[in-house]
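Submitted below is the structure of interest, expressed as structure tokens.
Yeah, one chain of the complex is gone here, protein chain that is, but the others are all in their spots.
Chain lettering (A, B and C) follows the sequence in which the chains are written, and residue indices restart at 1 in each chain.
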Amino acid sequence: MKTVAKTGNEAMAYAMKQINPDVVAAYPITPATEVVQIFSNYVADGEVDTEFVAVESEHSALSACVGASIAGGRVMTSTSSQGLALMHEILYIAAGNRLPIVIALVNRSLSAPINIHCDHSDTMGSREAGWMHLYCANSQEAYDSLIIALKTAEATAVPAIVSTDAFILSHAMERLEVLEDSDVQNFIGEYRPRFSALDLENPKTYGPLDLQDYFFEHKRAQIDDFSKVLDAYDKAAKDYAELSGRYYPALEEYKTEDADVAIFAAGSTADTAKEVVDDLRDQGRKVGLVRMRMWRPLPVEQIKKALTKFKAVAVMDRSDTMADFGGPVFLETRGMLYDSEEKPLITDYVYGLGGRNIKLTDIARVYDDIEQVAKAGKIEKLITYLGVRGEE
Amino acid sequence: MSMKFDKLMTWKELPAGCLIDEPSTSLRFKTGDWRSMRPVWDSEKCIHCLFCWISCPDSAIKVENEKITGIDYNYCKGCGICASICPPKASAIEMIREEK
Amino acid sequence: MQQYFEVRWHGRGGQGAKTAALLFGEAAMETGKYIQAFPEYGPERTGAPVKAYNRLSDGPIRIHTQVTDPDVVVVLDASLLESINVTEGLKKGGAILVNTQEKAEVIKKKLGVTDAKVAVVDATKIAVEILKRNVPNTVMLGAMVKVTGALEWDSALASIEAKLSEKFRGRKEIIEGNVKAIKKAYDEVEVA
Partner (left out) sequence: MATLKELSKRKEGLVGGHRACAGCAASATIRQVLLAAGDKPTVAGIATGCMEVVTTIFPYTAWNVNLVHNAFENSASTVSGVEAAYKVLKRKGKIKDDIQFIAFGGDGGTYDIGLQALSGAIERRHKMLYVCYDNEAYMNTGYQRSSATPYCAHTTTSPAGTKIPGKAQWRKDLTEIVIAHDPAYAAQATPGYYMDLIRKVEKALAADGPSFINVLSPCVPGWGYPSDQTVNISKLAVETLFWPLYEWQDDSYKINMKPREPKPLVDFLKLQARFRHLFKSGNEHLVEEFQAEVNRRWEALLRKEQATSA
């Protein structure tokens, strides 16, 4: 283990190097370009054994990854925003085929208007594609998560996305600890694919057509495989904790034990909010934070257990559903708690679109609001667009 | 090999992944009943040029030891290509109406 | 709440504000600090005003917001003083360091700063003289360390030298030149 200074992108590229995948097929896109660039250097300097395919689009990037994974290779790529949108079609195909491909992703808003900065609209738009998804809060976690995600993906044959916030994390250099190459290799182990199109003894047809008689059965089996991800993840995360001393639960609770109210947030903002919690705690206020790290599959029982103990919860959504009903995290959170006998009042804060800075005072204001909601026992304003001009 | 063909598999019985885990399973699916015209091959007239064999879209011309041995009616859809390209000097294949 | 030491770097695209922030961050890490170093990204190209930031602390850093109230502002190009409000948000008792030919008093007056330290160094002159190129960014690190006292000088210098060695892959004259220039800036910086 050694201490280094790396940006989120450098941290993910370094984890990729230590994983040493068989094939990386990728296309550069701001702000994830560096991941591909840095990895190209590792390839050029012979530091990895990887076959690097510099494709002509993100669509081809994931298509080539699918081909390489069906061929039995350990496969990774990297992208962001429009790139993920261009991959969208193939995301479903990779998942349906049970290909444990891992994407090092940087969360960036989707056009229009074009904008290169952070929000979560890109990954939220892919939430039904059948990929495991982890939102990271800092460079250290981005590095660690890529390794844990790969292990989980290969154990379950479910592909994974690990994401950081554009620029806020992707381009911010932070201090982190990295493992030795051999520790990473021992942790992930040799890849043993479930099938390979290069297996000449047992020719198979990959990606066949289903009529009405089989499609539903195939999807049901996929959903069942997906349901095993949470346990496999937790096992991988615990094994990783033994190795690194850093444990990342699917859902993180921070100072929630006696809290009356909490913020439910993901990504770098959740990390920032811990600072606000400490500050408010110093003032004697009973506030806490629940951080959504794993978004797919949803750790439903953990979320229910965590959130039902509060009087009020503010969900922080860095994207909107365009349903005129708030952001995706808000909608799903309310859905999860519907059957709970004790449930908090839940409000939504859509914030930070297109990289709009979220200040400590903004987060403090959300705590002020939910304390008010908890005290009044009712919600005055269900959805707030935080930090946008023209809203009061 | 975990595929079943005699009945519809449940989702728990499917091979892991989204694949057909053995080759050439379509041989279990007989397309011969699509036919309304039937090619009839005359072994006496056949010169074994193999033109019909290489041109058949359904791999339905049977060959053994470089010689044609007949037509596989399990798969032949009756398109008539074989009869149409059989060299005139041989005319070893005739299309007749399929009697049901 | 944890104490943070925050820096804002002003430069023009191509002058190395980001590199300076990264080098400063890495140097700080070598002294045991937890660090962040990040640029502000826009569509700007060479010549346009750009910003970069540092955040330093003794414990793990959890906040991931822009730096709005820096302890220190570093201006890599004095011409920016005309177009940018470089003192925006500067903390009381903080410091602003400018690469200029002017005396510190003149800059202090020009900026209208009353409750923060103003320091100057002619980093461009030092860079041109020693490095034969107008690259003031690394040079300014020397002045920066002296003015702020945020880092221990010897270990900071050693770290910067190590990073430069990595970056320039053993091109001795560049590495040595930079170190010499950094030391010169350390010696020559003037505070008002």
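Heads up, the rule we're going with is that contacts are C-beta pairs under 8 Å (C-beta built on N, C-alpha and C of every residue); 3 or more make two chains touch, one makes a residue touch a chain.
Computed from a predicted model, the values in this text were never measured in an experiment.
Peer 1: Identify the visible chains that the left-out chain touches across the whole complex.
Peer 2: Per the touch rule above, the missing chain touches A, B.
Peer 1: Looking at the whole complex, which of A:Ala5, A:Ala25 or A:Ala232 touches the chain that is not displayed?
Peer 2: A:Ala25
Peer 1: Give the residue, chosen from A:Glu128, A:Asp199, A:Asp231 or A:Glu301, that touches the chain omitted from the document.
Peer 2: Residue touching the chain left out of view: A:Asp199.
Peer 1: Hey, which of B:Glu44, B:Glu66 or B:Glu99 is the one touching the hidden chain?
Peer 2: Spelled out, the listed residue whose C-beta touches the missing chain is B:Glu66.
Peer 1: Taking the full complex into account, what residues of chain A touch the chain not shown?
Peer 2: With respect to the unshown chain, the touching residues of chain A are 22-23, 25, 49-51, 53-57, 59-60, 63-73, 75, 89-90, 93, 197-200, 203-211, 214, 218.
Peer 1: Could you list which residues of chain B touch the chain missing from the display?
Peer 2: Interface with the chain not displayed, on the chain B side: 3-5, 9, 20, 23-31, 34-35, 49-51, 53-60, 63, 66, 72, 74-75, 77-81, 83-85, 95.
One rule holds in what follows: only the chains that are shown with their structure count from here on.
Peer 1: Connecting every touching chain pair, does the picture come out as line, ring, star, complete or other?
Peer 2: line
Peer 1: Let me spell it out: compute each chain's centre from its C-alpha atoms, then which one is farthest from chain A's centre?
Peer 2: B
Peer 1: How many Å are there between the centre of chain B and the centre of chain C, using C-alpha atoms for each centre?
Peer 2: Once rounded, the distance between the two centres reads 79 Å.
Peer 1: Chain A to chain C: how many Å between their CA centres?
Peer 2: About 34 Å separates the centre of chain A from that of chain C.
Peer 1: Please tell me the distance, in whole Å, between the geometric centres of chain A and chain B computed from their C-alpha atoms.
Peer 2: Computed value for the inter-centroid distance: 51 Å.
Peer 1: What are the residues of chain C that contact at least two other chains?
Peer 2: none
Peer 1: So which stretches of chain B touch two or more other chains?
Peer 2: none
Peer 1: Residues of chain C touching chain A in their complex?
Peer 2: 1-2, 22, 25-26, 29, 33-39, 41, 61-66, 68
Peer 1: Can you name the residues of chain A that touch chain C in the complex?
Peer 2: For chain A paired with chain C, touching residues are 3, 5, 7, 31, 116-117, 137-138, 165, 167-169, 171-175, 268-269, 271-272, 274-275, 278-279, 282, 357-360.
Peer 1: Quick one: which bits of chain B touch chain A in the complex? Just the residue numbers, please.
Peer 2: 8-12, 14, 16-23
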